[in-house]
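Missing here: one protein chain of the complex. Every other protein chain is in place.
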Amino acid sequence: MSKILILAEHDGDTLNPGTAKAVSCAQAITAHGGGDVDILVLGDGIDGVAAQASALQGVNAVLATNAPHLAAPLAANHGPELAAAADGYSHVLAPSSTYGKDVLPHAAALMGVNALSDIMAVDGERAFKRPVYAGNAIVDVSVPEGAVIAGTTRSASWSAAGEGGSGAVQDRAAACEAAAHTRYVGLEGAGGDRPDLQTAPVVVSGGRALGSAENFDLIYGLADKLGAAVGASRAAVDAGYVPNDMQVGQTGKIISPELYLAFGISGAIQHLTGIKDAGTIVAVNKDADAPIFEVADIGLVGDLFTVIPEFEQQLS
Amino acid sequence: MSLPDAEREIMEYDVVVVGAGPAGLACALRLKQLDADLMVAVIEKASEVGAHILSGAVIEPGPLDELVPGWRDAPPPICVPVEKDEFWYLGKASRRKLPTPPQQNNHGNFIVSLGATCQWLADKAEAAGVDIFPGFAASDIHFTDEGAVGGVIIGDMGVDLAGEPKDSYVQGIEIHARTTVLGEGCRGHLSKQLIRRFELDADSDPQTYAIGMKELWKVAPGKSTPGLVQHTLGWPLDSDIYGGSFIYHLDEDRIALGYVCGLDYADPDFVPFEAFQQFKHHPMVRELIEGGEIISSGARALVEGGFQSLPKVEMPGAVLIGDAAGLLNVPKIKGTHQALRSGMLAAGHIAEKGAAEGFDARLRASPVMAELKKVRNIRPGFNKGLWRGLLTAAIETLTGGALPRTLRNHADHEELEKRAEFNPPEREWGPRELPPRDRLASVYFAATEHDEDQPVHLKILEPDVCTERCTEEYGNPCTRFCPAAVYEMVEDEGGRRLQINAANCVHCKTCDIKDPYQIINWVTPEGGAGPNYQNL
Partner (left out) sequence: MKILVGIKRAVDYNVRVRVKSDGSGVETDGVKMSVNPFDEIALEEALRLKEAGKADEVIVVSIGPGDVQQQLRTGLAMGADRAIQVEAGDTLQPLTVAQVFKALAEREGAGIVFLGKQAIDDDSNQVGQMTAALWGRPQATFASKVSLNGETATVTREVDAGLETIEIDLPAVITSDLRLNEPRFVKLPDIMKAKRKPLDVIALDELGGVVGVAPEAGHHAPPEPRGRGIMVDDTAALVAELKNRGLV
């Protein structure tokens, strides 16, 4: 029997999808020997978020802790609160986001336990798989009896739990005082016209087949239609079509968007290394033998100069 | 260029050695053994010792016994005694066993990773007090006011593609030394400049070269036979290209696989990398590696000129050792023992005389040279094809090189024929399935790394020749002989141009050697850049 507490991630109004994914991971744990899944929501004025959390399939209870000092997502306040709330639980989970990674290890240390980062599969109540060496090895880890299991759940490995649940929302009073030594100043959005290549859920990339910097406008145009970030192969960067910081691959950026669209990229192993954890890879290339088709989820042999305009047209 | 023009910082040593290969490390270690008070530095452009070393390698242990007594009790990490030699002639799908040439009898020798061996040797040299600096490229020579070699200049770090200093810019220092030892290996870029400047090759034939490509495989359990040394001739090469393979069976299901092609080939459309990959698909090899995994790969040019191509190995303030001089013994397919021995010989000379003067005579009077003299006619015998070559080899071997003749060597880049004049041979090369699928994938296994925001280290002296004359005459052979796909002809809005993917370079130097117009100049990139070979 497991008793699992999940730390919810939200922006004050909306529950982050990482939370629903953590619920799926928790359910994979309770599938081994049963148990309950609760969610802890920390913030100030978070009734809406708590309601969203309670609607997730398979959630037993939502603990909602409202306090002014919990409004900002500071580990200095959320960490001790999570550690206090974790009392009596066998597992404490959080999404592997920058928030979860900031708060969960802090709480684990206060609880006197080690933590597991990026849980990607569950083999038993106390047995898991997680990636090491940037995903180049997957290791089986098990936590001996007696210790609370603390871990973050790798978002790319879990699908979001569905809605339709009816967990009970309980008010939980804050157990810890505000930490005076840390002060929240503010958050600045990623900025710029396009999403950040490193974190964007959709990326459109172009290769040398574009032929010129001007032709790369085709890629930008499609990216803007999709709200996507723009990347490029090394060949396109070397040819001077786009700046260096747009390079995707071994010597550029390693990314894991949900959708990656590659136009005119042959797919050298150096490029593929940069997208191996992408959710869905779409490849459009004139050359049917291009290596990118060996890893593409959806491939189309065709000329990008005709495919891209057609693509845009059919989207609208 | 607008790099700061400050005075360079100077460090003083008694001896500075360029290159932490077997020759350089043997020289440095022996110097400290002979005189512990000597200040000795070794400069190595690889990110760590061994990372740019690529060799078969079966080594003769004699010189190592002298340099590191008792080494057999604590050998290098990969060191397998040779148990058996085999020599094969291959057809496309057939093979025939040939008698092993006496030079290739490896009884008593060891199969090693020369990279791992150099690391092992570097630890011993450091323990003896040698200062080894991996990650720093000796990019230029420091000359004294008298015009003698007075040390080396370390390349600047943190210069961008356009030659401007970046925030991280660090000016390279000068290392001054009474004697500079060049152990850069085959076609060292400083050695090349010095041979020209001091006309060291005035009395010798042109140096000749080959390209060697190597892959380390982990094969299915039970397929390798530790200690087995196999060499092949024949397919996939036509009989007028000199070359062949090596298959060395290591321990732990590892096999070192390699292919060597003489760079005196005439066919402008020949692709050495493709020959290597075709060879791997011969049933004999394929059976061995199929189902296995490639661990590491790379390429390096090697010297083949031997006795008649050996330049004068001394100049004011400096000496050449190992393959920077050109001491590899081709019929034996070995150079490590020659490298070690020449390094130790140079150390003995420098410790005794405190100067380079006299080293040339000393080397020429030594067993190093006697060994080369004996086999001097064997490699040039193959200039007339495989069968004439084998005949010459047999005669020269029987007579021990005593016949009063010395066959001449010719510069490799002059041997390439123009497309219009060359009659392309029929090659029955087939489709391939074994990795790596292409040169770019091969580079991936070389783990080569260069900061892309630095000046291109492959200097094209006359770019117009590439897009006009060379395209017309030879069809841009650089796009084929380079094993790392550095050179590409691309056509885009800017017209037809040579694209240099310098970041792929594995520092093999083949382009510098084989380019028919001699307009490619290989210079050192930022220190620490280049391949990161693992156990090659």
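For clarity, chains are labelled A and B in written order, and residue numbers in each chain start from 1.
The rule is simple: a residue touches a chain if its C-beta (ideal position, glycine included) is under 8 Å from a C-beta of that chain, and two chains touch if they have at least 3 such contacts.
Fair warning: this is a prediction, and the values are worked out from it, not measured in the lab.
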{"item": "Contacting the left-out chain in the complete assembly, out of B:Ala51, B:Met213 or B:Leu440", "value": "B:Ala51"}
{"item": "Hidden partner chain, touching residue among A:Gly43, A:Gly79 or A:Gly249", "value": "A:Gly79"}
{"item": "Contacting the left-out chain in the complete assembly, out of A:Ala67, A:Ala84 or A:Val141", "value": "A:Val141"}
{"item": "Sole contact to the chain not displayed, among B:Leu54, B:Leu121 or B:Met157", "value": "B:Met157"}
{"item": "Selected residue (touches chain absent from view) among A:Phe216, A:Tyr241 or A:Phe311", "value": "A:Phe311"}
{"item": "Residues in chain A touching the chain absent from view", "value": "11, 74-76, 79, 97-99, 101-110, 112-118, 131-144, 146-147, 179-191, 199, 226, 258-259, 276, 280-282, 284, 293-302, 306-307, 310-311, 314-315"}
{"item": "Contact set of chain B toward the excluded chain (per top definition)", "value": "9, 11, 47-48, 51, 77-78, 113, 115-116, 119, 131, 133, 135-136, 154, 157-158, 167-168, 170, 173, 175, 218, 253, 293, 295, 444-445, 447, 449, 532, 534-535"}
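By our rule, only the chains that are shown with their structure count from here on.
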{"item": "Geometric centre distance via CA averages, chain B-chain A, whole Å", "value": "47"}
{"item": "Partner chain B, residues of chain A touching it in the complex", "value": "208, 211-212, 214, 234, 237-239, 244, 250-251, 268-270, 273, 291"}
{"item": "Chain B residues touching chain A - in the complex, by the definition given at the top", "value": "436-437, 440-441, 443-444, 449, 452-453, 490, 492-493, 499, 501, 503"}
